[in-house]
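Sharing a structure, written as C-alpha cells. Questions coming.
With one protein chain held back, the other chains of the complex are shown just where they sit.
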Amino acid sequence: MAGNDEMKQSIFESDTFKGLLPFIGLVVILGAMYWLTDGRIMQPKRLRLLLSQVYYPMIVATGVFFVMTLGSIDFTEGSTLGVASIVVSVLSFHSIPLAILGGILTGAAIGAVNGFFHVKFRLQSFIVTICTMYLFRGVCAYFTTETAIPASAAIKALDSDNLKIGITVAVLVVAWFMFRFTRIGNDVKAVGSGETAAKFSGVRTDRVKFLAFVAAGALTGLAAFVNVIKVGSITATAGNQLETQILISLVLGGLPITGGAKVRFSNIVVGTLMYTVLNNGLVMLGFESATQQLIKGIVFLIFVALTIDRKALKVIK
Amino acid sequence: MAGKRFDVAGLMQSKVTWAVIAEALILLVCFVIRPDFFSISYQPSTGMLYGSLIDIVNRSAEITIISMGMTLVIALGGTDLSVGALVAVAGAIALKFLRWDVLTYTTPGDYTVYPYILVIAVPLVVCALMGLFNGFLVAKGGIQPIIATLILMVCGRGVAQILTDGKQFTTGYSPFRVIGQGSFMYLPMPIIITVIVVVAVALFTRKTAFGAFVESVGVNPSASRLSGIKAGNVILLVFMITGLLSGIAGLIYSSRIMSNDSNNAGLNFEMDAILAVVIGGTNMAGGKFSLAGTVIGSLIIRTIVTFVYYFGIVAEATMAFKALIIAVVIVLQSEPVRKYFARRAAMKGGAGA
Partner (left out) sequence: MTGKNILEMRGITIEFPGVKALDGVDFSLREGEIHSLLGENGAGKSTLIKCINGVNRKDSGTILLDGREINPSGPYEAMTLGISTVFQEVNLCPNLSVAENIFVGRQPMKHGRINWSEINRRAEELMSRFHLDIDVARPLSYYSTAVQQMTAIARAVDVQAKILILDEPTSSLDENEVQLLFSVMRQLRDSGMGIIFITHFLDQIYAVSDRMTILRNGHLVGTYNINELGKVELVTKMVGKDMDVIFSLKRANVPEDSPVMLKAENIGDGSRIDDMSLTLRKGELVGFAGLLGSGRTETAEMLFGATRAVHGEIFVDGEKVSIRTPFDAIQAEEAFCPEDRKRDGIIGDLSIRENIMLAVQSRKGFMHPMTRQEQTELADKYIALLGIATPDCEKKAGELSGGNQQKVILARWMATSPKVLILDEPTRGIDIGAKAEIQRLMLEMCGEGVSVIFISSELDEIIRCSNRIIIMRDRAKVAEVDGASCTQQDILRIIAEGAA
C-alpha cells in the first residue's frame, strides 16, 4: 500500500536524515566514550590501539560491502581470514610478496567457490556461505589445533602503523573509485536494485555476482596479511565471529541489508569505526564481556530501529 | 504410461525425495563399512535400547525441535539467528533455579533450591518471551528478521552469563536428569520429547489453518493482509513458538551435561537448524514448508556427525566433513540439478514407452 508517502514524511523519516544518522551515531558514541573515560580514549596511545583494531575489519568490510550491495550475504569472512592467515604465515618464511599474493589468492579462491555455487546452482548466498564457513573453519581447526602456526620474524618486523594505514587507505580509495566510476561497480548496484531489470539491460548479472564474491574473498585474504603482521601467529580462533562483527558494523554504518541503490560507500568507514570505538570504550570502562555483549546488543537495537527502511522488506537472495 | 512417466519426473523434482535418498546413501555407506552400524541392543541396567541409529535420533533432538520452529520462520521468508543463544539462556535459568546461590549450596547434589516446576517453566516462558520480542521487532518494527534476531544472537549469551554471574553450575538433581538422560518405553527421553514436539507442531499447523496462513504470509504478505489474515499476529506467534522450542532444546541440552554453559551451549545451532530446514526442502524465500523434510534434514546432519565419530575421522575435521556432505546434498537439490535429472527421467520414461 505504498502510495505517495512523501508528503507525510517527517524529517526523521527523510532519506537525508537517515543518511546522516550513522555519522551522528558515530559522533554520539565517540562523545559518550570520551566523556565516560574522561578523555582517556583520545590519548595517543589508546587511539593507536583503537586504530590498530580498525584496519583489518575495514578491509574485510570493504569486500563484503560489494556482496551486500548485491543484496546477498557472506558468512565466510572469519574462516577465510583464518585459512588465508595460515597460508600467509607459512609462505612468509619463503618471501613476503609471495605471502601477500598467497593470502589474496587463497581468499579469492574461497570467494570463487562461494560465487560459483551461488550463481551456477542458484543457491542462496546465505546457505552457500554457511556451508563454506563450516568447511573452512574445519580446515583452519585441522591445521591449528595442536600448535599455533607461527609467522616468520621478517613479516612481523613489518608491523608499523604507516604500512597498515597505507594499505587500508589504498583499499578504500581503489574500492571507492570502482564503486563510483566503473561499470562493474555500478552493475553491482543495479543488480542489488533489481536483478531482472539489470539483466534485461545487458548487465551480465551472473558474472557480476561471481566477481563480487571473489573480491570479498580477495580483500579478506589481504586483510589476513595485515592480521598476521599484527598477531604473529595463527591459532584456531583466528577470525572467530568476524562475519557477525562485519555484518553488525555495516548495518551500524547504515547499509540496508537488502542492498541496492541506497548503499553508501561511507557505510564501511563509519560502521567499522563505530563498532571499534564502542568495543574499545566498553573494554576501557571495565565492563565484563557479558555486559559488553548486552550493551552492544542494545546499541545495535536502537540503531536498527532508527535506520530501518520500512519499505524495503525483502528477502535476502 | 504417461501418468507414470510424469510421476518419476515429479518425484525427481521434489527436494524431499533427494533428502531421503541422501540419508539412505549415507546410512548405506555406514552399513558397508561397518555392518554392525544398524544393530540395536537392549541394555537391562538402564532399560534403554542402544545402537547407532538410536544415538543419531537421540542426539538430533535439539536441532530437530528447534528446526520445527525454524521451518515456520523460514516459511514466512525469514530466519531466526537467536535460537542458539536462547538455548544458552534456558540452560542458565534452569541451573540458576536448581542451585540459586552457590555460596549456600556449595556442592551439587540431588536437590533443587526452587520448586522443580519453576526450573522447567521459567526458562520456557522466558525463551517464549524472547521469541515474542523477536517477533515484535519483525512484525511491528518492520525490521528484517535476520537483523532483528541478530540482536538477541549478540546479547543473548551475555544475558545468560549475567544470570549466572558468569559461573558454570552443575547439578545432580535426578528429576532434571530425566529430561536428557532418562528413558521411556525403552527409548531415550529426548526422542520421546522430539516426537511429541514434532507431532504437536504438525497438528497445530496442518490440522488448523495456521500452516496455510504462514505459507500465505510468506509468499505475499500484502495480499494476505488484504485477504483478512492478521499477518502481524502470525509472525508474532511463529517467533514465539520458535523461542519456546529453543527453550525446550535448551533444557534437553543442559540436562545432558547437568550443567549450564553460556559460551558453548547451542553454539551454531542456528546454522544447523537453518541447514536442516533447507535440506528438508523448504525454500529460504518463504512459502510452502515441509515438516517431515525438516526432520529428515536434521537426521542427515546428525548422521554425518555420528558417522565421523564412529569411524574415527580426526575430530578437528568433523566440521569440514559435515559441511562437505551437506554441500553435496544441497547442490543435488538445487534447481538446475533437479531439472536436469527430471528431464533425464522424463526422457527415459518416454523412450521406454
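Every chain is named by a letter (A and B) in the order it is written, and numbering of its residues begins at 1.
The criterion applied here is as follows: a contact is a pair of C-beta atoms (placed from the backbone, for glycine too) under 8 Å apart; a residue touches a chain by one contact, two chains touch by 3 or more.
Note that the coordinates shown come from a computational prediction; the quantities given were computed from them, not determined experimentally.
Set against the missing chain, the residues A:138, A:239, A:260 or A:281 yield one that touches it, A:260. Of the options B:226, B:314 or B:328, the residue whose C-beta touches the omitted chain is B:226. Residue A:193 is the one among A:76, A:168, A:193 or A:307 that touches the chain not shown.
Among the residues B:79, B:112 or B:216, only B:216 touches the chain that is left out of the figure.
Residues of chain B in contact with the chain left out of this view: 207-210, 212-213, 215-216, 219-220, 222-230, 287-288. The omitted chain makes contact with chain A at the following residues, 1, 3-4, 6-8, 177, 180-183, 186-187, 189-190, 193-194, 196-203, 260-262.
Keep this in mind: only the chains that are shown with their structure count from here on.
Computed centre separation for the pair chain A/chain B is 29 angstrom, with centres defined by C-alpha atoms.
Contacts from chain B toward chain A in the complex involve residues 77-79, 137, 141-144, 146-148, 150-162, 166, 221-222, 262, 271, 274-275, 278, 284-286, 314, 316-324, 326-327, 330-331, 334-337. The residues of chain A lying in touch with chain B in their complex are 1, 73, 117, 120-124, 126-127, 130-139, 141-142, 145, 244, 247-248, 251, 257-258, 288-298, 300-301, 304-305, 308, 310, 313, 315-316.
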